[in-house]
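Of the protein chains in this complex, one is absent; all others appear in place.
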Amino acid sequence: MYKSAASIVEAIKNKETTAEQVTAYYLQKIEENKDLGSFLTVNEKALEEARELDARLLQGEPCGALCGVPVAVKDNVLTEGLRTTCASNALKDFIPPYDATLITRIKEAGGIILGKTNMDEFAMGSSSETSAFQITKNPLDPNLVPGGSSSGSASAVASGEAVVAIGTDTGGSIRQPASYCSLYGYYPSYGTVSRSGVISMANTLDQAGVLANCVADLRRMVNVIGGCDEKDPTSMREASPGLEENPSYSLQGKRIGYPANLDAFPLETEVKESFDKGIRLLEELGAEVVPVEFPTLAYALSVYNIIVATEVSSNMSRFDGIVYGPRVDEYQSNDELYKKTRSAVFGEEVQRRIAMGTLYLGSDDEQRLYKKAMKVRRKLADEYRAFFADYDFVLTPTTNDMPFPIGARKDDPMVMYDSELFTVSVNLCGLCAVSIPMQKGLGGSLQLIAERFNDNELLQAAEQIERSLA
Amino acid sequence: MKAYETIVGLEIHVELLTKTKMFCGCKNSFGDAPNTNVCEVCLGFPGALPRINKTAIDYGIRAGLALDCSIREAFGTDRKKYFYPDLVKGYQITQDAEPLCYDGYIEVPVDDEAHKVRIERVHIEEDTGKAIHNEAGDTLMDYNRSGVPLIEIVTKPDIRSAEEARLFLTMLKSRLEYLGVSDVKMEEGSLRCDVNINVKNTETGQRTAITEVKNLNSFRAVSRAIESETQRHIALLEAEETGEKETRRWDDLSGRTLLMRAKGTSSDYRYSAEGDIPRIQLPAQMIEEIQRALPEMPHVKKARFQNEYGLNEYDAENLTGDPAFARLFEELMQHTKDADTAANWMLGDFSRQVNDKEIRYDAIPFAMKDLADLLALVENQTIHLNAAKKVLRSMFETGGKPGDIVEKEGLSQITDTGALEKIVDEVLDANPQSIEDIKGGKDRALGFLVGQCMKASKGKGNPQTMRQLLEEKIAQR
Partner (left out) sequence: MITREQVKKTYELAMLELPEEQVDEMTEKFQIIYDMAARVDEVDTEGLEDMVSPVTHSCPLRDDVPEASLDREAALINAHDREFGYFRLKSVMLEEEDV
């Protein structure tokens, strides 16, 4: 019914509808699409909260930027009083006593939390198949995965169960599902959105971001949730990301580079086709699109693997069932309490990543790979910085592959990593990126990457591309 | 005759007296109801992020400066990983790679020489929660202490004896007290000390493996543990063994250490950079400002007391042990010129009264000028020493001025020699046997007669004058 958050806000402002009606509509949609498995928890108070908003609006409260907009939220973001699980048994009954900062900001802007969406367990995965509770299906073809780890957020928007969703992205977890479900997905520059109340996977890579049907909604959401948060010392120092619309933005004369050695990264046919289509479109818009050498890009996945594993291994060590979470009751020592509990509540993928990180940080080889990875990360960042001195954007396909059948990739650890090929260096270097679908149904997406904190221009460029595709 | 050298390094943790914890705004407070000073950060909730306490850094810098350390202007923090119920995140935020302060020292007087004990590092970190047990033997966790700011001070293995260790700790405690950054009370846990010790055969160069000793609750325990371990290590060497790297617990009752069961592989701490805390770049001038505002350190004050007031080392040492006490002495010296007398009074009767009445140095019921006035009354012979002691007691009890007390209680000395001689004559007349004794060489009888004179004079005679007169008159009889 509503194409965008903006149109909902307009409709409510103009009293064409009420927050209650909008929320009721989406709750109904969720009910109809249960089979997709987008949601783990629906907010039972959503309707009540919408009614309360309507009452306040009647009293003269001004319409916020998300006035009456129902938002689906990935289940690794803390919501007060609303179960938050990270799709893991480690948190299966966890009720947070407070909201994440981004949730507070959504509520203050008039947004209504619809519910918590399914994901890969602790965001480790790219299909929802590591979720401890359910699989999510791709609304474009329910035999296929929707991608991950922001699986439910993507399927919710793609199926119309929500108009906009919050996801998180550590190495592509917003962009890849956005691509698989043909949505817009935005990974803001690290520090744009407060991580306070966002459960960490890899804390120097994670950012909350947005999946939506249009660029305008990406912008609207991040303007609301972004900006300095004194609870998160890694958040940007500016009070607001200050993202602005610019209908006259033009890609004319802009220099866009794509990896010269794309042949080294095998692309599936549809992906290649979408990518080529993208290049032509950009050239028609007047951009100069050229192949560029990124010598260190080939190592990005290796660096990513090490950094993620090492950060995960310490971020996950707080899950021991002592202050919160389930715990086994039979143990003969503290060590047993830890081992039995953690082995019982973590899925295999999570355990393996924790173990890999523990290996990399172990003293056996003096943390050689960990230390090396931090230097290669620096080299990669320097390379991008040098690139952006001469170019405006990097262009890549968002993923090298198309959504795969549910169950097809369970056992190969490497394949799961490969699909993050083009997305991980964005997180590693703190850049920003948008995934832009090149068609309505299944197909490839373009990933447009901009310099760190050049989010404003990134979204304006993406919006121009969006206009041309329409 | 084999010669053995004891090699000791100390690892000291000090709780800082900040108002809030290291990484959150919860109160840093001892003794509150369990789990009432906690929040998502110090409980390790998922999604909680650390916010570093500026004052804790300030206090860490003060400690480093007081120990003659170099201070870093820019530094990061690290995660130290191990699993234990009192460590909520499964890692402690600390500093591994770039300690805030490094390369300092304390000079400890050993056998009349100043022996430099080098300080490798002073770094900031957070404390853990506390476990207690109920009757059923269950473990009950209280996280009020979780996240309290600590500094960790690590010495190089420069200490060579138990006594040196005790002296080092005493001097360290004194400096930290001077800074006001911590209570430094080992009995309350705001100062904790672990010992790393091994012994070397100075002839063969053979060394035992290092023992880490924990559970030391007093300076005395530290001292005893070092002695006990020295013997144990020597015994190993004599048996031609070197032992293994171990962690042992000091058992105060039995006076020896006991092996702690190894906690699995938990000694691999797998340090990694703390990504939730951006590198800290100290504001320009912060270190200089702290340096400028630093109170005079005890060892510096002691030297100054010796120079400026001409005090001997013993007095200077004892006057500067506590900064508040030293301050009182210096206030006193504003109003009097005789440092030795002032020192005697402060270290003697003044201290006695303070201890007896359990008065804090910031709650003395009279001004130091009044004490100076009292000293002047003795100096100009208005009252004699014994009376003065009574006056001081009165001053502590009533806060009255010395002059007023002397008058009210009629304590002025009799200075009229005629009156004194009369008393002496009367006493001598009444105690012929004593005169005989004294002439016979029993000097103690003289003291008795002085006492009699003092009684007869109702305490107003000057005992020295009495004694003199007695001696003169006995000689005449």
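By letter and in written order, the chains are A and B; residue numbering begins at 1 in each of them.
By definition in this document, contacts are C-beta pairs under 8 Å (C-beta built on N, C-alpha and C of every residue); 3 or more make two chains touch, one makes a residue touch a chain.
Everything numeric in this text was worked out from a predicted model, so none of it was measured.
Colleague: With the missing chain put back, one of B:T36, B:S70 or B:Q464 would touch it. Which one?
Modeller: Candidates B:T36, B:S70 or B:Q464; residue touching the omitted chain: B:T36.
Colleague: For the chain not shown, which residue from A:K13, A:R56, A:R280 or A:K371 touches it across the whole complex?
Modeller: Selected residue, touching the omitted chain: A:K371.
Colleague: With the missing chain put back, one of A:G110, A:G152, A:G191 or A:G226 would touch it. Which one?
Modeller: Reading the full complex, the residue touching the unseen chain is A:G191.
Colleague: Given the contact definition stated above, which residue among A:L359, A:M402 or A:L469 touches the chain not shown here?
Modeller: A:L359
Colleague: Which residue, B:M141, B:A303, B:L347 or B:I474, contacts the hidden chain when the whole complex is considered?
Modeller: Per the contact definition at the top, the residue touching the missing chain is B:M141.
Colleague: Could you list which residues of chain A touch the chain missing from the display?
Modeller: Interface with the chain not displayed, on the chain A side: 93-95, 97-98, 189-191, 204, 230, 233-234, 237, 296, 299, 301-303, 305-306, 313, 317, 320-327, 329, 331-335, 337-340, 342-343, 346, 351-352, 354-360, 362, 364, 369, 371-379, 381-382, 413-414, 417, 429-430, 452.
Colleague: Footprint of the hidden chain on chain B, which residues?
Modeller: Residues of chain B in contact with the hidden chain: 18-20, 24-27, 33-40, 43, 51-57, 76, 83, 85, 132, 134, 136-143, 249, 251, 258-261, 263-265, 268, 270, 273, 275, 277-281.
In this text, only the chains that are shown with their structure count from here on.
Colleague: Which positions of chain B touch chain A when the two form their complex?
Modeller: Residues of chain B touching chain A: 40, 43-52, 79, 81, 83-85, 88-91, 141, 143, 263-264, 268, 270-273, 275-278.
Colleague: Please output the residues of chain A touching chain B within their complex, sorted ascending.
Modeller: Going through chain A, the ones touching chain B are 77-78, 86, 91, 94, 96-98, 100, 195-200, 203-204, 230-234, 310-311, 313-314, 316-320, 322-324, 334-335, 338, 358, 361-363, 367, 370, 374.
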